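Every protein chain except one is present and positioned as in the full complex.
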Amino acid sequence: MRVTVNRKAHFNAAHRLFCRDWDDTKNKEIFGKCSNPNFHGHNYELIVGVTGEIDPQTGFVIDMKVLKDLIYSEVETEFDHKNLNVEVPEFKDLNPTAENIAVVIWNKLRIKLSKDLDLSVTLYETPRNFVTYTGK
Amino acid sequence: MRVTVNRKAHFNAAHRLFCRDWDDTKNKEIFGKCSNPNFHGHNYELIVGVTGEIDPQTGFVIDMKVLKDLIYSEVETEFDHKNLNVEVPEFKDLNPTAENIAVVIWNKLRIKLSKDLDLSVTLYETPRNFVTYTGK
Amino acid sequence: MRVTVNRKAHFNAAHRLFCRDWDDTKNKEIFGKCSNPNFHGHNYELIVGVTGEIDPQTGFVIDMKVLKDLIYSEVETEFDHKNLNVEVPEFKDLNPTAENIAVVIWNKLRIKLSKDLDLSVTLYETPRNFVTYTGK
Amino acid sequence: MRVTVNRKAHFNAAHRLFCRDWDDTKNKEIFGKCSNPNFHGHNYELIVGVTGEIDPQTGFVIDMKVLKDLIYSEVETEFDHKNLNVEVPEFKDLNPTAENIAVVIWNKLRIKLSKDLDLSVTLYETPRNFVTYTGK
Amino acid sequence: MRVTVNRKAHFNAAHRLFCRDWDDTKNKEIFGKCSNPNFHGHNYELIVGVTGEIDPQTGFVIDMKVLKDLIYSEVETEFDHKNLNVEVPEFKDLNPTAENIAVVIWNKLRIKLSKDLDLSVTLYETPRNFVTYTGK
Partner (left out) sequence: MRVTVNRKAHFNAAHRLFCRDWDDTKNKEIFGKCSNPNFHGHNYELIVGVTGEIDPQTGFVIDMKVLKDLIYSEVETEFDHKNLNVEVPEFKDLNPTAENIAVVIWNKLRIKLSKDLDLSVTLYETPRNFVTYTGK
């Protein structure tokens, strides 16, 4: 009897899409205005899903306050009001696309969670674009 | 060719988190303000998903009106404007966490649906916290 | 050149509609299931609007962090996870309808704000019902 | 390491529910006001999900602009501001229920996408009714 | 001390934009695909606002159930699952733009409400287009 518990969070950040293997012309050609060297930004909306058994005493899969605090310490303090390319070490050599940001967040949370819990990360880059990663 | 049909519904209720195995101090310690003995409450948003084959004549997996009426009779009339701990028999000995409410709703709907249909229940306790149960 | 700055906040609470002038039968007749003596509850969504001149140096009508903290101390700490009828002094003799809650919040915030600022309070009791009070 | 990329789109259309095997009385009996011969309509919200490996250079599963343009050419130009029963060939003999529209959209997009990508289609007929088809 | 109480409602309808003073070519030129003679449709979202004094006993400006029932009888039963041009008498000679629909709804509700109440009607034709009419 496994239930998924989801918690929404939020961070604002600047980024640009940029591949180190390519010169500026190629980056501009592939990424268009998303590669603006002066950066642009987003309100990222994050949904973290944790799947597991319900504890018979608490009635919780995971205490929502514990999950909220984990997202805060692992994601919000690291990403909020930051320039992802310049200030977040994971993106020094990794293009901060929504796909890669979701995988980075998943990896940061995965090592903090008990192994009997499954994890999914959904990240909205805009209200119309979002990605999901489940580690599979 | 299986399609999932989803219907949203809504109910308001009061509850408190409370484990009968523990005294008030332990309940307060574990559940914090969610264990307020005077209760607090939520606008619960419910999404019921039913998966099955499309009927070639109606073009329906299930008639949405039938599903809407089922949610009304099984869930809304039982939970809406109620105190879950005091007035809903399923929670007399079960802590009304979002996880447990979702499982109770799933069980109530499951027995009313044909066996060739799969069922999922997603319950928003707040716009930022929600759970999903699929019976697996 | 006056601009309105709006901040959203959130609290969960239990309540019942109840008029002290009437007996239980009359309360039930007028308020129906909203008068359930065991209480029900809501996720209240609050939008506080503050209108004033833009400060030429900060570019702010009011620092959003100041407004957020004010809503937290005046409204969220007082109302969140509470039973409005039982635990919030303003509703000891006042029926906690959405209308009256909005007026109470407006009065609590009004005295904390500079007189050259205008104030509006919008309160969602459910996603389909909301009220606005501007002090006029 | 497979990630799902989702893109939202929108179209408005008129339709009526109608099964060619039945006379008007039977259609009216089964579909009620949804079978109004003068048609009614919806703002359809569409979410297209594409699952695949992240390209190590672009950081994309699929370029969101490519996906957006594909939805535009295959779905929006065909369905937007149209009468589905009268003007969209796929529904000449197929009842335009949300289920069937989702399958038709899935089939139109599937043949345009690389075979190593998985595809899901979620279609909101109203804010309260939506369906998902994944081709399984 | 006047408070505005708002109630959301919903109806689906087909329509086409069409001015009787013009021939088909001119209609097509002015209204484009919105003038499709086979109709298209929308999920209309309606917000009705009623402003007045709070009754000291009920704590209501207007009983939300009364307002909900009024919207149902005056608007939903008349417009829902209808073809506005063909089946709604008010639009026999009036182009069913969002502006005109809002004014028609306002007029239908205005005569049913006490004169000491102010009325506003907001109508969403799509999630991105909406209009407001206050009778001024």
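Letters A, B, C, D and E name the chains as they come in the text, with residue numbers starting at 1 for each one.
Here, contacts are C-beta pairs under 8 Å (C-beta built on N, C-alpha and C of every residue); 3 or more make two chains touch, one makes a residue touch a chain.
Since this is a predicted model, take the numbers as computed values, not measurements.
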item: Visible chains in contact with the missing one; value: A, C, E
item: Missing-chain contacts mapped onto subunit C; value: 1-9, 49, 54, 57-61, 64-65
item: For subunit A, the residues touching the chain missing from this view; value: 10, 12-15, 33-34, 36, 38-43, 45, 80-83, 86-87, 126-127
item: Residues from subunit E at the interface with the omitted partner, ascending; value: 17, 19, 21-22, 30-32, 94-100, 102-103, 127-133, 136
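The rule is simple: only the chains that are shown with their structure count from here on.
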item: Neighbouring chains common to subunit B and subunit E, by label; value: C, D
item: Higher-contact pair (C-beta pairs counted), A-B versus D-E; value: D-E
item: Repeat of the A-D interface, chosen from D-E, C-E or B-C (over half of contact pairs identical by residue number); value: C-E
item: Rotational angle, Cα trace of subunit C fitted to subunit E, multiple of 5°; value: 120
item: Between subunit C and subunit B, distance of the C-alpha-averaged centres to the nearest whole Å; value: 28
item: Centre-of-Cα separation between subunit C and subunit A, whole angstrom; value: 34
item: Subunit B, residues touching no fewer than two other chains; value: 127
item: All pairs of touching chains, each written as two labels joined by a dash; value: A-B, A-D, B-C, B-D, C-E, D-E
